[in-house]
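FYI, not all chains are in this one, though none of them got moved.
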Amino acid sequence: QEFMASRSHQPATAVTHIELHRPEKRNAMNKAFWREMVECFTQIAEDPDCRVVVVSGAGEVFTAGIDLMDMASEVLQPEGDDMARTSWNMRRIIAKYQETFSIIERCPKPVVVAVQGACVGGGVDLITACDIRLCTQDAWFQVKEVDIGLAADVGTLQRLPKVIGSRSLVNELALTARKMYADEAKESGLVSRVFPDKEAMLAGALEMAGEIAGRSPVAVQGTKVNLIYSRDHSVAEGLNYMATWNMSMLQTEDVMKSAAASMEKKSPKTITFSKL
Amino acid sequence: QEFMASRSHQPATAVTHIELHRPEKRNAMNKAFWREMVECFTQIAEDPDCRVVVVSGAGEVFTAGIDLMDMASEVLQPEGDDMARTSWNMRRIIAKYQETFSIIERCPKPVVVAVQGACVGGGVDLITACDIRLCTQDAWFQVKEVDIGLAADVGTLQRLPKVIGSRSLVNELALTARKMYADEAKESGLVSRVFPDKEAMLAGALEMAGEIAGRSPVAVQGTKVNLIYSRDHSVAEGLNYMATWNMSMLQTEDVMKSAAASMEKKSPKTITFSKL
């Protein structure tokens, strides 16, 4: 059974749309989800015909989070003859699930995520690993883990504080598990745009994806790689890495093509760039 | 003489309320303050009956900051036979005062701070070491140190830039010593909620503390520890630490208790968790 059934390659040129597609279960993340995410982003990372990814959820809500019923046996009951061995296996499991979302980050193609309705628990881990976050006016977000006795461990506690500016808010969300609605999500910077409804949001997400896809993939993917590098390094380290990266990348023919278009007042989207 | 006279253990179950209590001096931080803060948080860190802390100030204002009259002899006149020796002693003094607020951060129990009226100088050092910041509509904040010839050195310059998102604002506040009022504090993310008055704020703080205290202490305290770890590490480092932390912590019985309550649609607050 496919979890992300409606994945469709080209809503626009070089744009891949991934839809969480288990609407009858509020897109709850079951075993199939984790496996398919890895397959999907591994393939996208290698696919020269894809330059941007849009992620959204089928139906009324983005995702209700992890499907505890489906996952519990695997996640909560690690095997092992003694405490050290169950812990060892638990660590392996956590690392595997962390890796699922880290793959999104390592994929050099930008990922735009569009959220309507609920985005709960594992959903927050997912969206914080994406590059650009959009939502509808009826969206809400919930770091749910403390409600079930867990410290969130597949990315939220690591990425959320680097995604939004208010430390007080991050702590409040993670420690109280309260809901945050669209307006506060926009104010706090979790999302960069709010749309009136899902239809408008998807149109907006695809338009934004089209803008990105129309630009030099050397420039765009180099930008993503270096933005993520900068997050985890000092400014001096980031500059050093950037210079080393660009000593070759600036020699792309895309610069000449883009500069020529710019002088002729043409949009970069009129240029045909080689695949990367 | 007790500085924090009205410390009262249980405004709600497992909640400790600490009140800066020197209202006749606008809660200015005298020698007693620094000593009592250390004692107080050292004890709280060990006390299994406390799961959350609320910090507030008696009277009209949160705090006027350091009490220069009381502290000057100790802080500004270090002993020493030559310049190296006075510097050596000065460093010891600074480190000691820095440590006072770092203890709040190392205490694994979340700290909610509620600010009314003025929060000046050392007050800003204090609140940036807390986890969640609330204030009243009449509150204002002032990084006062440049006014008396000092670069703030017990935490503001280190923590404030990691607490709010706007670097331009941080720099402006620290370099000009101007006041920031409640609305700007909310917009900038320094506080996550503003209340009309002190009474409403304290009620709100205690309600929030109650929400946190009602959840699994294994989950809550693991969340605080890992949020602070994440602040100071790359995402990859944070994920590695989280996996190593949770390989044992996820095996808590609190998960089963919480999951069961969740399936029965009960609030986590109805569960009795073992002490930690």
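In this document, chain identifiers A and B correspond to the written order of the chains, with residue numbering beginning at 1 in each.
Just so we're on the same page, a residue touches a chain if its C-beta (ideal position, glycine included) is under 8 Å from a C-beta of that chain, and two chains touch if they have at least 3 such contacts.
Fair warning: this is a prediction, and the values are worked out from it, not measured in the lab.
Note on stoichiometry: the full complex in this file contains 6 copies of its one protein sequence, with 2 placed in the shown coordinates.
Basically, only the chains that are shown with their structure count from here on.
Rounded to whole angstrom, the centroid-to-centroid distance between chain A and chain B, based on C-alpha atoms, equals 32 Å.
Residues 68, 72, 76, 78, 83, 86-88, 90-91, 94-95, 98, 102, 105, 145-153, 155, 157-159, 161-162, 164-172, 174-178, 187-189, 231-233 of chain A touch chain B in their complex.
Interface residues of chain B facing chain A in the complex, by the touch rule stated above, are 110, 131-133, 162-166, 187-192, 208, 211-212, 215-216, 218-220, 222-224, 226-227, 230-231, 234-236, 238-239, 242-252, 254-259, 262, 268.
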